[in-house]
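Only a single protein chain was left out; the remaining protein chains are all shown in position.
By letter and in written order, the chains are A and B; residue numbering begins at 1 in each of them.
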Amino acid sequence: METVSVEEGFRGRLSSLYYNILKPILANKRATVGLFILLGFILMATIGPILVPLDLTMRWSERFKPPSLEHPLGTDYAGRDIFQQIVHGSRDVLTIAFLAASFATAIAVTIGTLSGYLGGIVDYVLMGVTDIFLTIPQLPVMLMIAATIKVSDPVSFSAIIAIWMWAGLARAIRAEIISLRQKDFIEAAKVLDLGTGHIVFKELMPNILPYIVINFVTMMRVAITASVGIMFLGVAPLSATHWGVMLNMAMFAYGAIYVPNGIHYALAPLLFIVLLEYGAVNLAHGLDEVFNPRLRRYE
Amino acid sequence: MALGGFLRKLPYFFITLLVATTLMFFIVHNIPGDVTYVLADQIREEMGVTYEEALEIAYVMYLGFRPEEPLYKQYVDYLLNLLRGNLGYAYSFRMPVNDIVIQALPWTLLVLSLALVISFAIGVVLGLLIAWRRGGVLGPVVTAYAAFTDAMPDFITAMLLYIFLAVRLGLFPLKGAYDPDIVPGFHPAFILSVLHHAALPICAYVVEHIGLWALMMKGSATSTLEEDFVRAAVARGLPERRIMMSYVGRNAILPLVATLAIQLGTMLGGSTLVERVFSYPGIGYFFAEALMRRDYGLMQGLFFLIIAGIIGANLIVELIYPILDPRVRRETR
Partner (left out) sequence: MQPILKVRDLIVEYAVREGILQVVSKASLDALEGQITALVGESGCGKTTLIDGIMGTLPPNGYVRGGQVFFKDIDLLRLSERERQKIRWERIAMVFQAAQNSLNPVLRVADHFIETVEAHKRGLSKKEILEKASELLRKARLNPEVVLRSYPHELSGGMKQRVIIALSLILDPEFLILDEPTSALDIYTQSVIIDLLRAIHREKNLSMLLVTHDLSIVAELAHRAAVMYAGKIIEITDVRSLFHDPKHPYTRGLIGAIPSLIEDLSSKKPIPGNPPSLLNPPPGCRFHPRCPYATDKCKKEEPPLVKVDGGLVACWLYE
């Protein structure tokens, strides 16, 4: 019998990872575009603040300067460099997005799987609760909660956003689990008496993993919108450089947009928000096309 | 009649409303006490009553319950108050929430209904055309457009429109629902002014949602085109137009109608930000004001209105759907 060394085994798994997952993803244009955009932003959020120092001293004589070599995106109402703020702000935005999506995914997967796998009254109750969360719109509720409870750190802020985000994914996961539950290999696992834990984690989960990843990306995007929106209204000003706060300042304070040169103070965060969301949306759609063959249409 | 679905959903909506109001109740309960005292002061001045009586009035008018009572009684009182139609008191504006609602609701309704109708109508027609003509320029253009607008949240579009069209180019007004110099009434000048002021907010929604409806309709129509009854209609020699409208159109639109209520919910939710951007005095604008001023009375009253509106929209869709899809009706034969 041939044995395989540990290294060969490892290399084998890596190459299968490459061929099965990375290659088709990279072959899909939308996914690649989205992936690179997101990677760019992640880079900006992680390394950016280290490379680009944040200088928040107010120099009123420098206010609303147009983009130049010294200030790539111009200056804001207090003469501070906008580019620095964007870079530092990206860290806030991405942290919140990531945390919120993580929380929401965790909740959604738990509830969806329990509901789909156990069925019966558990399903009925859980789905009833989910439907209520689905009907009540996300933004007003989060705004109200954020306005009432003192939100001081990104984690609790992300939690608030996550609370109203999980409902859609939970329903979808439940549907997937229900359709998988009836498939043959689950029956086989049951007959072999492999245990509920094993069935759930080793058999069901890998099949819905792509789906979860796609929705994670989508939820990051929703979280970005939500956090920017909340900050935009000045309801929970967590940090001075969050893009939502920048927008708030641009629109409502110091008349930035009404001043001829002040436009870039509003446009810069706008542009980056749109770019980031565009990247996320494309990645999600692209991954969907890769992993969901039904979407591929041939002429 | 075809009330089956409607009646079945009714208790569920009721429970949702209850959950929402419970949420609101706890928010209201979190109100820092000094707010009520300030209100009481105001009342004492204006009505010339004693401080205790003013406090009493403040609680009843403002919160709908008395704080000395046990929690569950407060809750019941609060609910009863809502049922009576009293949405509370907006102390930062010094008027009952109902008064604000009467002023603001028509504007939000105007913008949202026009936006929904326009984006739905155009989007659906576009989607149908794209699915019908499998090739053509229209398809990729609309798809690219939709992919792009999909990534832009409502209020970002709103801001861009505001900055460029209102502030920079001065083509549209900067705030308000109509020109304050014009006397309201049913004459052309007023109506034009209203439309002028509503145009950008409507555009903000429409730009965003047209792509959505178009893509949804395209998907639905494409699968409908593969149905047997469409092939049979072609075999029967029916004219193209009839097939496109009565066969593909009417069938493909059904799943979209179900989404109408959800979309309205999203739009209503987003109205807070969009109306704020345009300083358009609708429900959303005042909700944003309530948030910024920490006017919890106004907050919970408007929140209730928003939820009730969404539930109302859902119920209406439940009623309309059987009219469109005969398979869902429960007729006795």
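Assume contacts are C-beta pairs under 8 Å (C-beta built on N, C-alpha and C of every residue); 3 or more make two chains touch, one makes a residue touch a chain.
These numbers were taken from a predicted model, which means no experiment stands behind them.
S.K.: So which of B:Leu82, B:Ile100 or B:Ala233 would be touching the chain we can't see?
M.R.: B:Ala233
S.K.: Just checking the interface: what residues of chain B touch the absent partner chain?
M.R.: Output for chain B: 134, 226-229, 231-239, 242, 246-247, 250-251, 324-327, 333.
As a convention for this text, only the chains that are shown with their structure count from here on.
S.K.: Please tell me the distance, in whole Å, between the geometric centres of chain A and chain B computed from their C-alpha atoms.
M.R.: One centre to the other, that is 26 Å.
S.K.: Residue numbers of chain B touching chain A in their complex, please.
M.R.: 12-13, 15-16, 19-20, 23-24, 27, 30, 134, 147-148, 150-153, 155-156, 159-160, 162-163, 167-168, 265-266, 268-270, 272-273, 276-277, 287-288, 291-292, 294, 296, 299-300, 303, 306-307, 310-311, 314
S.K.: Give every residue of chain A touching chain B within the complex, in rising order.
M.R.: The contact residues of chain A facing chain B are 128, 131-132, 135-141, 143-145, 147-149, 221, 225, 228-229, 232-235, 247, 251, 257-258, 263, 266-267, 270, 273-274, 277-278, 280-282, 285, 299.
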